[in-house]
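Note that this complex is displayed minus one protein chain, with the remaining chains in position.
Chains here go by letter, A and B, matching the order in which they are written, and residues are numbered from 1 within each.
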């Protein structure tokens, strides 16, 4: 029963000043077991902040993470599920399901987590799951001036996962959940 | 090669989304983050990190991801450790108590290192001597179990130097210039290395000839006699001139000190030769020297000042030095005697070991021979006629009493010995001799009675010395330079005793009540009587009080803060009209007292927030402040004023509000101004207002700087806003006045920046926001100073390559934080203007340039969001102008950045933002510029894709990623009216040189061919709107797509069987083609052939692709 936090596209301080306070209030240290971050954290301070939430953090390189030599992709096995992590700015077109599918096949993972669009999306694609946790800070994306802050949380139990998503709408945190099971 | 680009994009997506069944949770439903339980162990067994190297579409031979991760981890770890930059490290550091070291006035402080430890000892020579005598090797002569005898010359030298560098002596005005020079020469000369080993002379002593030490002893006696004679000679008519006498006096003193130094060596030598009588004689003579040295200084009747003032002062000045050496000799003797008796306890006369004596022993376990010897020693010492000699010698040998009473009976030792010695000191009438004797007794007592519960002897000593001091100070006679010296010397002894008593009190007394009672007693003793008005104390008590205040418990000080302040403040009220020599001294003492109080008050008010510390009430605080400031404002000397001001700064800022701080700053400014513009000659009243006549000393500057930094820091910490500070007009003036030289200014600026802007708080509330324009301007000036200074500094530079120096790095970061902190409210124009200023001012700092670009983009995005509600069509003229200005700003600034990374990313970001705002042409030009830059970069590096990858993989992959990202962005761009819809597409295609990379652009082409594009930018009509159904458009797309596929497939077929990364490329290419479009049968066959090439590879990707190929064929 591992809790995995997925978030990304923070863009602090270049596009926004900080994570929303409501998110900070619920992201307390010690609650999650891992963090999968899609990138564009931009500064060391945010990375350190994420580290305080959980020391086990995996980050991939986004467009504006230059100072740190993050890898471009990462594969992490949690439970019996393989998670793939990529930022997604090299996926043409951005957030496209087939192109993401290509990446998923290339990395050979069960769940692909990508970002860059700053929009929360999930697709079930050929028995696999494609997840975009959106931007945790609601930073402006390459095509929209403001986005809804969101992130998601995986509760992994061998081949099953419960996915919770948290979105900040009108100052309130809205939560949703869904189930995913890997088919053999 | 047929293919059809129609794919069911939209349908697939909707299908994919639909299959995800989301249920909304209400606030009462369970979700893992709402429950406060820490689940998710980081070390879950199931987690396995599996690194795959499929990160780049092109080959990479090195740079494994694992290594990267390691580097990330370790780089950040290293980063964290390097963060030892202390924003205040540039200053003198710390509060006023750090200045303590400079306030020490000599003698008393010296012996602190001795407390609790054993004194200096003689040398290993003794061991050898004794060992040889008893016929066995040195190794066995280690009879010091648990007793450490270390030669602590460092300590001694330090102490001695401290004694010799008594500040007031060298600063005194009554010594002529030559004297001062000679004194300083003497001080330098005395910084010698006392010899650390003295080899025992073989052949033994004895016999008829006088040993060298005895000769020296004789010489010393002769010197004392001759000088006494000389003095009486100078009574009647001075044959020699005053200067000559002084010179003579100096050289005599030097000689004396030199002789003492040699004698101290002789002591150990003599002892080693068993010439114990000689050793004792040396000690006795030393004590008598201490007595006779100042005997001639008549401290009561100035009518008969038969001696030159200078002569007397010289003797006075040298007394501490002589004292130090004498103490050395006496302590050595004490140790030697102790060792001898200890040896007697443990060994027989012929050297056989009897038993060892532990640290703790009773008097029964001491051998009879040893106690007999011990008694003999005491008897011998007691037989000395001279009182002074007896006091000093008994104090030095007092440790041996333990042999008679047992090692733990410290109370007995105290009562029998030290109490008596303290009282015996009363028999010495001469104030200097008695004070120093008292100091010695105090020192030895504290050293030897660490565990005793009774310390009454210190009380006796203290009250006696206070009385002596006061008696001297209050007698009118001593209102002279000589009197000042006298008082200074005695003050040193007094300081030592006060502090010992204070320390002992702190350490020993258990209950707070008894501690406070004791302290009150001491206080009463110190402040008792002598003032011209009832309830007022004599100013000389200030001198004592300043030492007393040094080591007190906080709650005591705070309890009596008001009374203390009152007493200190009123002490000098009567003195005002008369200016005597001592007044200055007293004023200095007063300011010291105030400063001490300030330290306590400041630390109390600062720590009150974190702990439950006793606090003063508001009215009490106000009282204290008013009383203090009333007096302090009148100070003429900047030294003293600043001393108090610095310590009170923290108190004022934390306990009072803006009004008080304003007053504080004003008074500081006034004083500094007055100091700088005061002429030495009071007559020249035509002072040119603009030109300061004097310069602030380094200490002044650092004190003011400290205060200022504290103020800034306070405002940052507590208010998070610097605006109130700039409401004080004196602040900026003060800064200008204080930091006159540019280096000082830069230093201050750097420290200030570090203090204010080093920490980037993540929490929005606690971060500093600079809203006040004056504050912004001020900080900008500071930043500019620093950046210019660093630019001109050859040791550091602003270049990015190879990692800039830490100074530049820190400054860059601080400046960036400052820019981030500047808050313009909703005024985008001024914000942008500010950014342009920054860009201009910090044109060398790359970090800042990047930040400005980011911020400009942010402004543009924010305008769109806030003013136009995300719809660019709602732009007003004004907002659109600002947006254009932002984009223009980016357009100009980005090309000036060095290196590709993150230039290209910024270009793309700017292009996106432009597009969002509806500025299509700007977006296009930005994108085009970016693509050109990428192309040029490749050309610069030379060679085509693969070679480029080999040489600079990071940069190459960065360019490649950029181009892919551009491809996705292109989808948003409408076509060019003249150059056609796919103008940018062509450009991109041209930029990507490697044919295998070109296939990556295929999805873009196919996306264009859709009925509706996967995403749109609000307010911008993209190609699907513009060219829907246009046949030329689709044909062109078909052409491009077809060409791409053909080239790719051909290229892959031609390549033959390749291994490793080429397989990845192959698979990716096949996948791309399959995913993007519908393939004809021919194409499918070709793809199948290609796939077979890598059949041996297997793996998930292969299988998936194979499956897709199969299903698509069907």
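Keep in mind that, in the parts below, a residue touches a chain if its C-beta (ideal position, glycine included) is under 8 Å from a C-beta of that chain, and two chains touch if they have at least 3 such contacts.
By our rule, contacts and distances are computed from a predicted model.
The complex appears with one chain absent; UniProt names that chain "Vacuolar protein sorting-associated protein" among the candidates "Cyclin-L1", "Ribonuclease H2 subunit B", "Vacuolar protein sorting-associated protein" or "Large ribosomal subunit protein bL27m". Note on the chain not shown: across the whole complex it touches B.
Within the complete assembly, B:385 is the residue of B:385, B:617, B:659 or B:840 that touches the hidden chain.
Touching the chain that is not shown, out of B:11, B:368 or B:619: B:368 (per the contact rule at the top).
Among the residues B:426, B:508 or B:551, only B:426 touches the chain that is left out of the figure.
Across the interface with the omitted chain, chain B contributes residues 291, 349, 368-369, 372, 378-379, 382-383, 385-388, 390, 420, 423-424, 426-430, 433, 464, 467-468, 471.
We take it that only the chains that are shown with their structure count from here on.
Interface residues of chain B, counted against chain A in their complex, comprise 7, 9, 12-13, 16-17, 19-25, 27, 29, 31-34, 36-42, 44, 46-52, 54-56, 65, 68-69, 71-72, 75-76, 79, 760, 762-764, 820, 851, 854-855, 857-858, 861-862, 864-865, 870, 901-902, 905, 908-909, 912-913, 915-916, 957, 961, 964-965, 967-969, 971-972, 1000-1001, 1003-1004, 1007, 1013-1018, 1064, 1067-1068, 1071-1072, 1075-1076, 1099-1101, 1104-1105.
Residues of chain A that touch chain B in their complex: 1-4, 12-15, 17-18, 21, 26-28, 30-34, 43-49, 54-56, 58-59, 63-64, 66, 68-80, 82, 89-99, 101-102, 105-108, 121-126, 129-130, 140-146, 153, 155, 158, 164-166, 174-179.
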